[in-house]
Each structure stands twice: as C-alpha cells, then as structure tokens.
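As you look at this complex, bear in mind that one protein chain is not there, while each of the others sits in place.
Naming follows writing order (A, B and C), and every chain is counted from residue 1.
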C-alpha cells in the first residue's frame, strides 16, 4: 500500500481497456475531468500506456492509472512496463491482475512492493471472495471484487456479496478500499451498488461501448453522488 | 511489411529497454536526433511506451518505435498494447519477439499483419540463421539477426555470419532489411559490422549502460558513417 | 528432424487432447492398434502424458507421441516435461506448437533440436501457409497445416490449399511430411483430403467426441486406405 495515496470516497474507476486511444480517449478524459469536479466524485482513469502523458497534462482532477505494469527493476526487459517510467509519466497508480492480464501471486506481490517503492497506488482485481481475502494479505490500496460470471452481463452483484467482500477484506486490513465492479452498465447499477454499501465502483465496457460515453460517465457519476448523499446525509 | 515505411541505409537502432525513462530518455533522444542529422544516418529509437509521445513531439529525425505491441483488435484487453494506440501516439514502427519478450509464431504472424494494417513498420528479432529464414516468410520490414551467445558479451558476429544471414533472408525476400545486432558496444564494433556488409546495426545495453550514453551514440554513428562511406564511395 | 524416424504413408494422427484418459484412452488405443494393422495404415497416437507408458506397453503398431514437451535440459524445472523422460517412457515423437499450446519461435527451434538429440520425431502445427514455410526452416519431421478458421467446423481445406502447402514446404525441404488437419470429422473428409494429394491427416475432436470413437477411427482409416489405393494403384 502506497500510503501517500489519498482518494476521497466515493470514487469511480473508468477503464478504457483497448477500446479507446489517442484523440478519443483524451476527449473522454477531459469530459470525465469536468464531471468529477461538477459532482465532487473522485475518478480513477486508466488509458493505454501511451495515452497517459497527455491525459495527465490536460486534466486536473483525474487519478490517472496504468492498466498494468511489470515488477522488473531498472535495467534489461525489452517490451516491459517499468514502474519508474509509469510514475515519471505522471500516473499516480496502477491496476494489476485484471481478468484479461493475470499475473502470478509471487509477481503480484513483487509488483505491489515495487509500486509502494516508486510511489504508485495499486488496484488489484479479485474474482472471488477468497481471492479478495488472499490479495488483502498483499496490502494493495484498493481491491476490485468482481464476480466473474457477471462480467459483461450487465448484471451486478447483490447487496449481500458487496457487504461480505468488504467485511472479509476489512477483517484483514481495514485500510484497503473495496471497489465493487462487474456488470456496471448504467447509472442505476451504480446507484444500487453504492446503496448496498460500496464506497467505489467502476465501468469499462459499459462506458467504452456506450453510444455516448461522455453521457454515460455523467449518468453514472451523478448516480454515485445521489446514492452517496442519500446514505451519508 | 508496411510498404510505406522508407528508411535510408545505413541505419542504427537504439533500444533503451527498461534502462532509461522520463527526462533521461528524452535527453538521449534529443541528442540522437541531432547526431542523426549531423552524420546523415537514420536512427530508430525504441523507448518505454509512455515515453513515445514526448519523444515524437520533441525530435525531428528519429524513427520512433515501440518495444513491443499485441495483436489484439480494438476492444477488450486490459493492460495490452493496442496497435492503433501506438500509431496514434506517433510511433512509426514496432519491434517484436525480442529475446526478452518472446511471442509465439502465430502471434508474431498476426502482429505483423496488424502492423501492416495500421501502418507501422516491423523489426523482428531472430536468434539463429534458421529463425531469420523462418521470420522472412512472415514478411516484416526488418529482421534483427543476433547470435544469442554474443548478447551482452561485447563480442560481435564475424563477417561470415553477417553475409550468410543477409544471403538467406534475401533469397526469401530481397526487400527485407537485415540488422546485425548482439554485442555492439563501441564505435569499433559498428565499424566492423558495416564493413562486413551490414546495412544496419544497433545497441541497447552498449549505449544505456555507457558512462556517457550521448558520447557513445556519437561514437557509434560516426563509425557507421565512416565505414559506409569507405565501402560506398 | 530425427532421421531415424520412419513412418510409411499414408498415416493418420489421433490426438485425444484432454478428452480421454485412463481406461478410456487405453481402450481407444488398443482398438486403433488393431485397425492400423488391419488396414495397413500407420497411426500416430497422442494421449495425456501419464497415459503414454501403458499405451506403449499394450499396443504394437501405434506411433505414440507426447502432446507437447519443453526444451529444458536435465536439471531444474518443476512441472515441465523433460524430453528424456518422454523418450524413456516409450514415446517415439512429440507434437509441438498446437493452437492450444503455442510456443515462441525460439523455443520451438530449441525443442526441435532437443527432440533430434534425444531421438524423438517432431510434428509441428502451422496456422497458415506462411507459417508452414517458416516452420519448414526449423526442420521438423512433419508439419501440420491447418486453416485455423476451419478447426472444429467440420469443414475441410480444399484441394488447392492442400497442394499449395505441400508445394511450399517441399520447396524448402522435400523430406518434411505435410499432414493436412482441421475439420476432419468423417471418413468422407479423410477420403477427400487424401484424394487431394495429402499423405497424412488426422482428427482430435472428430474422434474424441464421436458417439462411438472406435467406429469413427475405423471409418476414417478405412477411407484413408481406399483413397490411397485408388490414387496409387
């Protein structure tokens, strides 16, 4: 866990995978930047590696993360993603172990330690409650709890799953944030998951494949604000 | 083979692997840019992904390449390197199948086709003469012929190996350039390999680990010019 | 190429993947053993690793192959498949680079050399004509030419594709056998591909998923014999 990383809940993660790049992803990032400020909701934004520098430069409020990085030290390693390079490019964190980019437990452990060392926050993906518990022992900043059978279905986890994951992770380390993912494809989904007790959620395909991605971001962030305010005011 | 890619021999490849990043790699790129013009030698430069945009923006003569990319189409693929993103960032090519980033034959074939499709030149690494021949059938723009036992030794291939690789590759496809790599660690090495008949060579550790990387680039490019002129004038 | 490996055309490959194991695969192997003799057709049979010894012991005519092996030398390597162990278990060859078990070009090259060294024949899979040509330079005993879009479809390559692959591979090395795979799911398919000029073909799912795998083997081998005799007598 990179302790200097501070993010105010509720927060939302936008992962553009390999859907968007160049001008397209920059436009979405700029819109998200404005929406983040408007609704006072923190947004984590993970673009393609090459798009990190420009997005860092042209936005103010986003938490720009890399979609992955390697654990290697400065040195050899053609084609790998060096932690120091990600940090120098302006990213503030990195996502690890996505279902589309699995890494071994030992590599995950080493990469989290490298992130701590260079000063990058870590979000780590878990498929199941037992994997979330396992990952909690490696002390990332944030754990993404996704029910794999829900990914891409538009169906979201029920309130019980949300509560149980948070409970298990916090029993191991109460400083780790739990982000409820999988199947978020509308403002309504966001509303439901926050009302179920989550402090964070996010969307990849739900936004990247939307007819109007910017409108979808606004719909989701608005829903997050609303659910949060209803619970906390 | 991306046919629009034109590079005038002799040319030189600088691969910074995971040695350099941020301000350090930018400084080296700018110096290489000036040296390229001064000696009228084409330079291919492959930095970390995140450093591509700034180097493209701040140099004029370099051929900026990615150190690797994936074959995936626009869509899912967290943490992968999308060909379209590399192209949009301003890179003109990509290196594939480095000894530190092996890919399967089928993936290599697909990635070369994706590069052709989006408009990126391809440099593909081969360990042996039979691998160079095999790769020639996949039609990249450039094949790097490295004797693996020489990598990092400071010893270079002899004139016979240089000639034989070129001969074999050209018997399959005369339009593919052969770049003689492995063990290049001084201007003298460059001189020798060009005099042996190569049109291209390059260096990674030889430059990145030099006490003064800029001076080393100048020494090597100067040697390349000299050897080339002696042969061709 | 392991030169001591001799197999009389026409020949047929039965790959049971992870469909069959234990008693089930042994029964199929024994039946194939009898069918091989009855029709005087050579059969290559690739079971799960652990099933190799018993099948070798209890059959007489089959050419038992491993479904994969690693290039490592005797020594460290937990969980890997040692060439010497495969050979000592009685296998006479190994299949490499299947679409479900890709390996890098360099690893493929090394593994073929290891097979030659310990005395194992090699069958290497290729997706496209250019990949078949590439692989021919690495000199395996047999190349499997499969059109990937046909795998599992029940559609087979047309006569033109068959001829072209053989032509290209033999222009590089006339001693390499070409096995036409992909989509073979009946005796009729086998008949067609042999009449189109192939010396070898094979089936995995077509046999393993058949209602009666033994009957399917007999149907296919019978068709092979018939087509071959019509062409060669």
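The rule is short, and it goes like this: a residue touches a chain if its C-beta (ideal position, glycine included) is under 8 Å from a C-beta of that chain, and two chains touch if they have at least 3 such contacts.
Keep in mind the model is a prediction, meaning the values are calculated, not measured.
Every visible chain touched by the undisplayed chain in the complete complex is listed here: A, C.
Contact with the undisplayed chain is limited, among C:28, C:43, C:95 or C:207, to C:95.
Contact with the omitted chain, checked across A:31, A:74, A:134 or A:159, is made by A:134.
For chain C, the residues touching the chain absent from view are 15, 17-19, 21-23, 48-54, 66-68, 72-82, 84-86, 88-89, 91, 95, 98-101, 204-205. Taking the whole complex into account, chain A touches the unshown chain at residues 97, 99, 102-109, 126-128, 130-131, 133-135, 137-139.
The rule is short, and it goes like this: only the chains that are shown with their structure count from here on.
Taking only C-alpha atoms, you rotate chain B by 180 degrees to land it on chain C; that is to the nearest 5.
Comparing the contact residues of chain A and chain B by number shows a mostly shared set, over half of all numbers used being common to the two copies.
Once the centre of each chain is set as its mean CA position, chain A and chain C turn out to be 46 Å apart. Chain B has its Cα centroid 35 Å from the Cα centroid of chain A. Shared interface positions of chain A, defined as residues touching 2 or more other chains, are absent.
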